[in-house]
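The complex appears here minus one protein chain, its other protein chains still in place.
Chain nomenclature is as follows: A, B and C, assigned in order of appearance, with residue numbering initiated at 1 for each chain independently.
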Amino acid sequence: MTSDDNSYDLDTVKGLNCSAPFNKWCGLDVLRAANGEAELQFAWKEDLGQYAGFLHAGLIAAALDTACGFAAVTTSGRVTASHFSMSCYEPGKGDFFSVIGRVVRAGKRQVFTQAELFGHGKGGERRLIASGEAILLKIPEQAR
Amino acid sequence: MTSDDNSYDLDTVKGLNCSAPFNKWCGLDVLRAANGEAELQFAWKEDLGQYAGFLHAGLIAAALDTACGFAAVTTSGRVTASHFSMSCYEPGKGDFFSVIGRVVRAGKRQVFTQAELFGHGKGGERRLIASGEAILLKIPEQAR
Amino acid sequence: MTSDDNSYDLDTVKGLNCSAPFNKWCGLDVLRAANGEAELQFAWKEDLGQYAGFLHAGLIAAALDTACGFAAVTTSGRVTASHFSMSCYEPGKGDFFSVIGRVVRAGKRQVFTQAELFGHGKGGERRLIASGEAILLKIPEQAR
Partner (left out) sequence: MTSDDNSYDLDTVKGLNCSAPFNKWCGLDVLRAANGEAELQFAWKEDLGQYAGFLHAGLIAAALDTACGFAAVTTSGRVTASHFSMSCYEPGKGDFFSVIGRVVRAGKRQVFTQAELFGHGKGGERRLIASGEAILLKIPEQAR
């Protein structure tokens, strides 16, 4: 994965994460971010739930989209969300959740990314809950 | 829009909304829900923000997806999320936000829905921020 | 719908359509194309079928994507496909098919579009078979 000069390192991604109030409220923690990949983690808490007590689909989307975005900044610097989609495979259950994003194609103007969200149980098992895709637009130099 | 016998009325949708801790935290309020349409509203607060102080993409997704789901239950009763996608047109700015979901096609097994999210400013102006689509699976009687 | 100076008129869109061998093979005919909307039509023929004798999903995609693209060129001139999605509501049956594309948002770099495909029967009835969305990238002046 080639990176351009504006690409972000782990500390910059951690700083970006901390500067987003919603990410802080979710408890999103950046484990790694480099070379077109990013891994985040967050613990279950009741406020993250939908009516049946599972992880809310909106938070599944938020986590997938954020992992996609953080993967993208490691290759392409500042980006903005254009399109996002996700498929939900099973209910969002877990003591904590991890989400791994990766860049599929970093073009001159667009960055194509994918991510997977896993639920982790007490016994160490990990289940795939949902996967998603995001297309991000690079923010041109002159607009920064 | 035809509805089956399990369809939800406004009070049931409001109850569903209140039973979801994340919806309460977001401040989501159900304005109307009937005949394949639902309208929700929520006020801006700082915790909803991304790094630049706009509405977080995850919350745009959450609001669109919830409006789609609430529109679906008015025709088809209990449903579960299968696929969601959204396109983001401009930064999520507003004093408050409204989101309108509608059922495009309510089949025997699937419900296809669309939603639009608007940001509302002080002067009464309304801007389209994002639109989304959700496919929901009907939960069969025997599984309830 | 505002258009930029590179926007295409109906004759240019018809020329574009004729210059694409696959569009000619499909029998795609451009009925109208202006102000962010385009309407195409094509007749059923056996070669367009899948195993059960209905319109092949690939041709549903082709028709929706083409209508989106032709709507986009009326506002934004030359574009290239970035992302496409579709939802299929019912089997592709009809004596002929029409597809209507429209621009939802024409930005500086991206054009967001939607389209609907209808099957037309002998009795004049029209049924919605599928709907789709395409995101197109504007081709910058210097790249033309």
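Throughout what follows, a residue touches a chain if its C-beta (ideal position, glycine included) is under 8 Å from a C-beta of that chain, and two chains touch if they have at least 3 such contacts.
Just so we're clear, the structure is a prediction, and the values are computed from it rather than from any experiment.
Peer 1: May I ask which residue of C:L59, C:A72 or C:I100 touches the chain that does not appear here?
Peer 2: If we include the chain that is not displayed, C:L59 is the one touching it.
Peer 1: Tell me which of C:H83, C:H120 or C:K138 is the one touching the absent chain.
Peer 2: Reading the full complex, the residue touching the unseen chain is C:H83.
Peer 1: Could I get the residues of subunit B that touch the absent chain, sorted low to high?
Peer 2: 82-83, 85, 109-110, 135, 137
Peer 1: What residues on subunit A make contact with the chain left out of this view?
Peer 2: Touch set of subunit A with respect to the missing chain: 85, 87, 89, 104-105, 107, 112, 128, 131, 133, 135.
Peer 1: Can you name the residues of subunit C that touch the chain not displayed here?
Peer 2: Interface residues of subunit C facing the absent chain: 16, 19-23, 25-26, 46-51, 56-59, 61-63, 65-66, 69, 80-88.
To be clear about the criterion, only the chains that are shown with their structure count from here on.
Peer 1: At the subunit B/subunit C interface, shared numbers over all numbers used: above half (same) or below half (different)?
Peer 2: Same: most residue numbers at the subunit B-subunit C interface appear in both copies.
Peer 1: Need the CA-centroid distance for the pair subunit A / subunit C, whole Å please.
Peer 2: Chain centres of subunit A and subunit C, defined by C-alpha means, are spaced 33 Å apart.
Peer 1: From the C-alpha centre of subunit A to that of subunit B, how far is it in Å?
Peer 2: Distance between chain centres, rounded to whole Å: 22 Å.
Peer 1: How many angstrom lie between the CA centroids of subunit B and subunit C, rounded to a whole number?
Peer 2: Their C-alpha centroids are separated by 29 Å.
Peer 1: Among the residues of subunit A, which ones contact at least 2 other chains?
Peer 2: 82-83, 85
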